[in-house]
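Here the complex is missing a single protein chain, while all its other protein chains stay put.
This part shows subunit A:
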Amino acid sequence: MLKLKSNVAISESGFVFDAGAGDSFSLNATGLEIVQLIQAGKDFPEILQILSEKYEVDPESFERYFYDFVATLKQMNLIEQDGED
């Protein structure tokens, strides 16, 4: 399961702060929603279901965007190394 690093704090505005590295990032509203779902312990099928109910998006496109986004989170060192999906 995907897990954000314990040092990572996310504010309601979408501001992400990695207290270990001192890096900060900004998420847009959709990114924030996805990260909050990851933080709540939801896995990909659950996130897909929640967001499909809310937005018009086909599952294939969403899956591609989702894993692109997760790859970015990993590249930014925001995801635990052993927290693979």
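In this section, contacts are C-beta pairs under 8 Å (C-beta built on N, C-alpha and C of every residue); 3 or more make two chains touch, one makes a residue touch a chain; residues count from 1.
Note that contacts and distances are computed from a predicted model.
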* Absent chain [UniProt protein name; select from "Serine hydrolase", "Iron ABC transporter permease", "Spore germination protein KB" or "ATP-grasp domain-containing protein"] -> "ATP-grasp domain-containing protein"
* **Hidden partner chain, touching residue among A:1, A:19, A:40 or A:71** => A:19
* Asked: Considering the entire assembly, which residues of subunit A contact the chain that has been omitted?
  -> 7, 9, 17, 19-22
